[in-house]
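Only one protein chain is missing from this complex, and each of the others stays in its spot.
Take a look at subunit A:
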């Protein structure tokens, strides 16, 4: 566990807005907290919004990266738990995009007393097909090919190879290149995140949910089909499913107003949070 003071810097935590209730937004695989910039203006007047980058993404502190820890979604959930604990957040609305919906769910089950509710934007509990009952959308070969494609899309070869050739594979393996780019396919951090995301199966976690959940589903989404939205809804107690009239996997970027509208309605349907940061 990191020393308390480290968490803010480690996860590049940013707090904006002045509302009473806290909303913590967790970015998905591939990008960083900047992906929330379209949605936050819609909610900033009502909420205190906590943004962060997972260790290994965005401008997080890469010295805190551990291949082992971040090989499972539990490692990412620990980032959320650490932030909530460090800031002593209460009644938090966890907003997660894609895989972060499940990461938020894991976190919520560890610190249920701090969590008010969950908002899941285009979630999927499992991307793999498990026919005949579950169609996550992808075969194992597709996902192996994804890892291969990520390798071929990596830009910072030199920075990565140099220490490896020098027999120094452990240290300083990632450069500041991550901090400067919005998306990263770094072969260690992003590939590890890809494996944790796309090869995992957290379907068994859904029935254990004990918080109000808003599921925001896209009409057409290459990563999370309508079937998955229905599946999430059927298996997650206390969940509400809203199909947004839109296409694509990044509804919070393409349709921030609709997403914010659904969040507002969902929040109005629940008892308000009691306290703040």
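Simple rule for what comes next: contacts are C-beta pairs under 8 Å (C-beta built on N, C-alpha and C of every residue); 3 or more make two chains touch, one makes a residue touch a chain; residues count from 1.
We adopt the following convention: contacts and distances are computed from a predicted model.
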| item | value |
| --- | --- |
| Per UniProt record, name of the chain withheld from view ["Response regulator", "ABC-2 type transport system ATP-binding protein", "diguanylate cyclase" or "histidine kinase"] | "diguanylate cyclase" |
| Contact partner of the left-out chain, one of A:20, A:109 or A:254 | A:254 |
| Contact partner of the left-out chain, one of A:149, A:208 or A:265 | A:149 |
| Per the touch definition above, residue among A:18, A:66 or A:139 touching the missing chain | A:139 |
| Subunit A, residues in touch with the chain not shown (by the definition above) | 28-31, 34-35, 37-38, 98, 137-139, 142-143, 145-146, 148-153, 157, 160-161, 164-165, 167, 169-170, 182-183, 185, 187, 198, 221-223, 246-250, 253-254 |
